[in-house]
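Supplied in structure tokens, the structure appears directly below.
With one protein chain removed, the remaining protein chains of the complex are shown where they sit.
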Amino acid sequence: MAHDSLYAAPTTAEAEPGADRLAGLRGLFGSWDAVIVAALVVAVLVASLTVENFATGRNAQFLLLDLMPLALIALPMTLIVITGEIDLSVASMVGLCSTLMGQLWLSSGLSLELICVLVVLLGAVLGAVNGLFVTGFGLPSLAVTIGTLALYRGLSFVVLGDQAVADFPADWTAAAVRAIPGTSIPVVVVPLLLLAVVFGIVLHATAAGRALYAMGNNDQAATFTGVSVARTKFWLFVVSGAVCGLVGIFWTLRYASARGDNATGLELTVVTAVLLGGVSIFGGRGALLGVVAGVLLLGVLRNALQLADVDANALTIVTGSLLIASVVLPNAVADIRARLHRRRQRHPVAS
Amino acid sequence: MTADAPATPAPLLVLDGVTKSFGAVAALRGVHLALHPGEAHALVGENGAGKSTLVKVLAGAHAPDSGSMTLDGQPLRLRGPADARAAGIAVIYQEPTLFPDLSVAENIFMGRQPLRGLRRIDTAAMNRDAERLFQRLGVRIDPTRPARGLSIADQQLVEIAKAISFDARVLVMDEPTAALSGVEVERLFAVARSLCEGGAAVLFISHRFNEVFDLCHRVTVLRDGAWVSSDDAADLTVDEVVRRMVGRDVSALYPKQAAELRDTLLEVRGLTRAGVFTDVSFSVRGGEIVALAGLVGAGRSEVARAVFGVDRYDTGEVLVAGRAVPAGNPGRAIAAGMALVPEDRRQQGLVMELSVERNATLARRRALSRLGLLLGGAERAEARRWTRRLQVKASRLGAPVATLSGGNQQKVVLAKWLATEPRVLIIDEPTRGIDVGTKSEVHRLLSELAGEGLAILMISSELPEVLGMADRVLVMHEGRLVRELLRAEADEASIMFAATGQGATA
Amino acid sequence: ALLLSAACGGTTRDNSNDDAGAGNQASGGANPDAAIKAGLKIAFLPKALNNPYFTVSDNGGKDAVTEFKGEFKEVGPSEASASSQVSYINTLSQQGMDVIVTSANDPNAICGALNQAKAAGAKIVTFDSDTKPECRQIFVNQVTAEGIAENQVKLISQQIGGEGEIAILSATANATNQNAWIALMKTELAKPEYSKIKLVTVAYGNDDDQKSFQETQGLLQSYPNLKGIISPTTVGVAAAGRYLSGSQYKGKVKLTGLGTPNQMRQYVKDGTVDAFALWSPADLGYLAAYAGAALASGQITGAEGDKFKAGKLGEFTVGKEGVVILGPPTVFDKNNIDQFQF
């Protein structure tokens, strides 16, 4: 999405190099990452103290399992949004991958290992179709992925029709929810963490990551510095598709059910989490730490409120308000700070 | 404060003690300015001196932190650009502010379109009016075409048409001529003079002193956001103005040193892109500065972009140090040792939201990586080295480059490409919008780099720059190379002669 | 690659089928005389909150729980999905519910969570939509699938005079109960007394009002000789009724199905619909709550033949695979519809 200077957050500039440490501190508070991490810590603490059954190992396991799909898809989505694009077809890709896994299991006689590989490849192909439309034909990703959102969901009904495939081997479905021995942390969290680290490094500590930010802000300038914008975006969509393939496998095994409507509506939750994590919808701004914290915050709040018997309808309102607060607050804080600064300059305090 | 000469009629617009800071950066500190009716007033200063900030204060786009403005002796409070318009202040900003999706005529008359019954917009009348304005400026631009795709010069002309259409009492122009050629500048000045005769006040900003002295009656100098002086132009010399701006004497504007010529580093053979340029062949040797001259629109930038791989070309080839560079791939061109400083820094040169540091090292992101990892330290050191060398004035390296003044932004673009330590440097309008002090600095730098063995291809619309810097001048006309001139034989007349297509083919 | 991975001992469908079907474990004897315990914590988990049908049946459940002085609670996702039901089941089992009464969005997907809840001591009752039998103790079925199929086919046959083309407007293409009913309706239609009735197609309105509306419209255009429509879903039958009542087909093309009296009242009165059927959703919830209480109090174990009393509804017997049947559906027409408010 083109960058919109209208909404550029006010920036503050420090002059003297001596104030670096102070600036660092202020930067920490100013950065949305820090705020969201702090909010997460507070939420966990408050929930542990006030909500019965929250601070239990079992709950942690449920919480993490529930968050897996969201967290996984949020990783590539962060990168895509940072380049100024968006992928709304993720949930439909999960659904299609899930039904395809079911159909292959039902009728192909292939081994499940091979099926899993095929499903991830299929996800990549679906992502490549998105990528082709966006980068090859130069269409806006929002429009393209609304189209493929419908297309892939439709195809997932074509694949399995009105059936659901549920007879996956028990050891596989159990593996999807098994905890690491001696703990209550699900095994599947390990690959998630690995992926998160990989994505984090790519985004924040490689040349490619720098290029992502650059093209999110100004793709022409990025082209001039030798970034192949189209190719990079294409591959991001492919990665997004492949991750959706993984999520499709996880979803199918965790719920032991391959159905056409799996993961319906997940796309908006993913976008919500990514935006909550401080990624700018116009591209070019955001960090992975914030997104991970955003995903966790969303999950912790939902889980705690559910345990506290808060109505699901109230939960919907909380999600919405949280998202609004996440964009309104930083701006409001920056505004107030700027106003204070100006006042201080106008009436210098006698020292 | 030196008193203004009381002889002239009462000032139209007065700024008194205007202060404006951005965070800790004081862009304006107690600036005074008096604009008199019928007077063209120049505002000069180094890059970052605060000229554009002053313009934005006048335009109502920035609210001053303190200080007062009066118009006709009445206190003037601007809550936004609309207020300034209503008060009769028309502004041309340093960067064109057009709406790419709207037609040229609508761009000019936005918010003031002529109306017919039911307060509907009268499109035909609007196009007619736009046509009339262009006629007055002596240019031909189709008022119905969208603004998207206009060249920078045409964009600037549309801005000018917009500003004069206000029939304003105060016309403020922030570097309106930076992208224009002689004829249009003359036309613009003619219009400005006629406005002055009608009793309007004109505030004019430029880094070209001949223009300043050509048009303006008075000159105000700013330095580091502070007011330095306001004098009648007749009492000043260029050297005096420069000394006040920079605070010291600036000498040796074009210090091109002769360098030993080495092997051919850049060779372009028969490059053709249908409809844009045809059969362009030339070579540049290490240690040599070759200027590519021509009229605006002759296709010089297009050749540069094609050589660098940003644009595709139909036939031909590009070789660096004897090895072919694949077409259409800037990444490979960079790897081969090429660098291109583009002409449009906002669109092509910089990522405005990113910090100075990130911008300065963007082209080096791979080279600075260790084991595929790119950590902040290497970038910071690199950025510090080059921003120091080019004297970039920024609050800190982490500041978004958008907060820098125009000239300092240009320096960041230079820093970014020099940091790649290229063997072949293509540089398109290297000093557009750069102040005198820095300009000589850039020239010294180019000369130095040539001395180190770089091959430099320089595109410039400023003849003195071309004549001062180039070992060889290639002249383009309508997409073809028409002439090659050695340093000794190049002068204004011969270049102009070739550029206008009157010379025989080289 | 196929051969290779199979040879390497990969998991294929053929070598994994042996471990399916854990069976229904009805351990321990039932004590039919045990009193219903006081203070039972009973949670209703519908397919989705905000679905009026479930609001009515959950309220029936609430009435029952109040009668036997238990603690009633209704939780659920705001949109129907199996995955969010799972997270609610997990929450409920952590909260130590005695009984979870749920209507499954997916017969398989919530099984794992239900089994965990069972292991944590909760009794599981499903109503309206079942899970796999091994995941719950009791399924309270509104009516047998055969009963519905018979009823619907009979209604439409009466209305169209026993001959002509008919179509079915179903909910989503993978709704388990709908598909079971449709299959049985086809069997029913194969009987000789219905030999002149021809089922031309099944359309899916996705339980979405507008889609069902469009599908009805499509049916009438595609099949000019259509005589009747069966829509065994409350959303579908209401949308179809609305379409017919505002079209030239009103009264000419017959419509029946499963609908709530409140939704259908208008179309019955204006002559669009002669008769339709439904069970009482409130009674369904009421019965499910009693079944849960009976389980939790040890009156029954869910084994075939167990008997329990369900307040005002009287006594019920657990059938095969732990299924309890509410009873035959009520048929609503001009004469009786005003006696029902739900």
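The letters A, B and C name the chains in turn, as written, and every chain counts its residues from 1.
By our rule, a residue touches a chain if its C-beta (ideal position, glycine included) is under 8 Å from a C-beta of that chain, and two chains touch if they have at least 3 such contacts.
Criterion: contacts and distances are computed from a predicted model.
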Omitted chain (choose from "Probable oxaloacetate decarboxylase gamma chain", "Autoinducer 2 import system permease protein LsrC", "Dihydroorotate dehydrogenase" or "Na+/H+ antiporter subunit A") - UniProt protein name | "Autoinducer 2 import system permease protein LsrC"
Displayed partners of the chain not shown (whole complex) | A, B, C
Of C:Leu49, C:Ile138 or C:Leu155, the residue in touch with the unshown chain | C:Leu49
Out of C:Glu215, C:Asp283 or C:Asp306, only one touches the absent chain, namely C:Glu215
Which is it among B:Pro11, B:Gly294 or B:Gly407 that touches the chain not included here?
-> B:Gly294
Decide which residue listed in B:Ala10, B:Ala63 or B:Val183 touches the omitted chain of the complex.
-> B:Val183
Where subunit B meets the left-out chain, the residues are 59-61, 80-85, 91, 93, 97-103, 105-106, 110-113, 115, 119-121, 123-124, 127-128, 131-132, 135, 138-146, 149-151, 153-154, 180-185, 187, 208, 210-211, 293-298, 461-464, 478, 495-496, 499-500
Which parts of subunit A are in contact with the chain that was left out?
-> 1-2, 4-7, 88, 133, 137-140, 142-144, 146-155, 157-158, 161-162, 265, 268, 271-272, 275, 280-282, 311-324, 326-328, 331-332
Residue list for subunit C contacting the dropped chain reads 49-52, 54-55, 58, 78-79, 173, 201, 203-204, 209-211, 213-215, 217-219, 221-222, 224, 238, 242-243, 246-249, 262-263, 265-266
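The rule is simple: only the chains that are shown with their structure count from here on.
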If you take the mean of the Cα atoms for each chain, which one ends up farthest from subunit C?
-> B
State which chain is most central when centres are taken as means of Cα atoms.
-> A
Averaged-CA centre spacing for the pair subunit C and subunit A, given as whole angstrom | 36
In angstrom, rounded to a whole number, how far apart do the mean CA points of subunit B and subunit C lie?
-> 73
Sequence positions of subunit A contacting 2 or more other chains | none
Within the complex, subunit A is touched by subunit C residues 1-2, 5-6, 8, 10-14, 16-17, 19-20, 49-50, 73, 75-79, 81-83, 86-88, 90-91, 94-95, 106-112, 132, 172-175, 179
In their shared complex, subunit A is touched by residues of subunit B numbered 21-25, 65-66, 308, 310, 329-335, 340, 342, 347-354, 358, 362-363, 365-366, 368-369, 372-375, 395-396, 399-400, 402-403, 416
Which residues of subunit A touch subunit B in their complex?
-> 3, 5, 8, 11-17, 23, 201, 205-207, 209-211, 213-214, 217-218, 220-228, 284-285, 341-342, 345-346
